[in-house]
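Before I ask anything, let me first share the structure, which is written out below as structure tokens.
Only one protein chain is missing from this complex, and each of the others stays in its spot.
As written, the chains take the letters A, B and C, and residue 1 is the first residue of each chain.
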């Protein structure tokens, strides 16, 4: 089985889906000849041509809006937004349209599109290149939000996302693109959307995280009897797996790299409080970025949770 | 003292601030000659002229972007977005710029602007006219989010918002515009941003809400020994007032009209769990809209919390 | 190497049928009598529907409604130039386009009552539901055109929007992409001179709206939007060109919003009666009728017949709409995603009480 990094795994998923299904087309800035600024679409232009790997003008709302038109017409567009910080001009199209095509038309039209975008800290890039604003999208009924954490699950989840009949936002942690390699099967396999996985078993505390923060969380878990849940899909998220673990451990630490206030961790915490509070032995804790304008490279290491901040929370919660 | 509805109170605040300070200007679609589609800016065009009540082209990102430029240059623009559903095209300007001008320039520039917009259910208008997506804005460090609930606090909060040195999103519940009247002093008074008020005292359960939902919540509270907190500012929100009440009652029901998942209620619940969990006698409950694409007029009454759904939650939480 | 002229443009305007009902010979397209009668009958349909809708609103029987009065030639004239296989992406003021394409009037009334079943477009129509956020439908049309081109479908895609819509970023991003990709799409601007209370002059300093097309590398033409022959001809040429791979065209229909913006608006606050009266004399229906009279295609009796037939149709549609039960509240769950999420399953139980 080939050993791939995340860029290669995503590339493979795209390639296989394009081979399998003529209606899958790629569009975005620099996705064609250049193969994407992270090389995620490398080789696809040569293999599938400019008709299916479309280098668009620099216009994010236009890209997503056009992808909606394509999806409605019957294609399965996979749009790339170059960085998550540039998805904001497309939010109107996502919130007002992609998410509502099916509901508005009472099922006559649907919008099976995927929007891929690199997100998150750790690459020391200029301002706006390391955003992690998944919570905005998770507050939008009608779209799904998927965040892979390893090459293997990136491929499987992307295949599922492309085949999903509803719009999916697919967030790729730029920090992970080349950080880890693992065996990734060639050929079809898919991981169902909406299912979390237990990345590490344990019984005294449950750490919940996703995407880029998974690896720091796993590191922080070492030496503790900690269970680590990798959500993989944020919307809709897998209550069942979470609640099962909470019932077992009674202690929860949520880790994310977005600012604390109104981050996705708030929803997790609130849901746990609502549904399984009586199992809790300690307050649910959140280890997150601070409620500040995201700093650039020189200060980014102080901004998002690191291993020591996660450990500190684990230590604290274990005191209860 | 004049008895005013919310439209009149906001209008008065605008008028007085414009009289007091030449640098206050209004811009937006139909805010000038027409006086705004809800008549909130009525009369200002006649009094202050087209230079200060600017009817812009139909371009929300341009409106907010231009307001940022004005604010940076030294004015205090009050931009109107005609309905909250049309703020999405301006989110890029809000998230990427308004919120960051001060941080980015390390204080050299600031962005003292106000964006007013009617929000929320209850007016049976077409799609996109009744949105309540305040949570997106509350997840954005660098902007403040203010939601008045009565004519009196609308005027006082708007004056504070205009004078605030940072960008403020000012959400006006369209349902309340003409629903209630109360005494509103002429002349200056201001209510500090970031402070909640206890709209009703009680000791067995704390109901937390804001804006349009306050009135339903007060109705629902009747007959119970319930405390009702009207947040008024969502970002930054008043932890102190909330925690004091939670410590007293031990039971919390949060009411909002946005969908549940990742709504602002999640943050309140998570904060309470984190900081005062040990005082809780029952799980924190949220009474919210459903996680669905917002329906239009025929179904809107089923979508958002009504008095009976709030009461049901109160009954339930009192069982603990 | 002096200062030199490196590019020049000329904006054309097409007028065929004047206010007296006289048509320009050489420019007049050859239209069958049946088609001309169809134009007239659609005008009557649109106007009747509009009158009923305004009345229904006044009686509280439907919600906010956006009138099409005065824009019949722009809407019916352009829609008639399309094939059923073409795709249409309208804004919110295209009741006339929907009706001209055969969309059931009762569904439009449902839509304007806030009943989303009115937006479940019949399977044989490729027309998108009403788009409320101004300008946002433009990129959808562009994407659909890209999809059609990719699939090799010989169809045209049409996007409608108003003068106000041309100020939006999405308009720009969509047209630019259409130009670059040379897509089979026709952009039809109904320049009705007003965007709620904002007059054209405050919407853009561009002398014509048609000229905006040149920013995107394709042709724009201005037509008299109250002249059904001019609208029809320009649209027909544009969709034919699109189907033949000639790329996009922009059509500015110069017309006028005779009513308030919607039933929630009071246009007297911001515009003069003189202006409205001036446009009354340019009425698209009147000049078509005069033309037909001259050709022997119109008689009092024919006029009466059509009016009555149309009234009957609309009244039947109103009755049917009003006898339809309200939608099931569960619909809001059913259609958000293809399948219910676990959380929705729980939430839906609320509605069972």
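For this structure, a couple of remarks:
Methods note: a contact is a pair of C-beta atoms (placed from the backbone, for glycine too) under 8 Å apart; a residue touches a chain by one contact, two chains touch by 3 or more.
On a predicted model such as this, the values are computed, not experimentally measured, just so you know.
When the whole complex is considered, the residue among A:21, A:34, A:201 or A:225 that touches the unshown chain is A:34. Checked against the full complex, the one of C:48, C:74 or C:203 touching the unshown chain is C:203. From the options C:37, C:117 or C:182, the residue with contact to the unseen chain in the full assembly is C:182.
In the full complex, subunit C touches the hidden chain at residues 1-16, 18, 24, 26-27, 167-173, 176, 179-180, 182, 201-208, 211-212, 214-218, 222.
Listed here are the subunit A residues that touch the chain not shown: 29-30, 32-35, 37, 55-59, 61-62, 85-86, 88-89, 124-129, 260-261, 290-293, 295-300, 302-303, 309. Listed here are the subunit B residues that touch the chain not shown: 25, 51-52, 54, 56-57, 59, 61-62, 64-75, 77, 89, 92-93, 96-97, 102-110, 141-142, 144, 165-166, 194, 236, 239-240.
Going forward, only the chains that are shown with their structure count from here on.
Using mean Cα coordinates as chain centres, the one most removed from subunit C is A. Residues of subunit B in contact with at least two other chains: 61, 85, 88-89, 127-128, 261, 291-293.
Residue positions 116, 133, 169-170, 331-332, 335-336, 341, 343 of subunit C are each in touch with at least two other chains.
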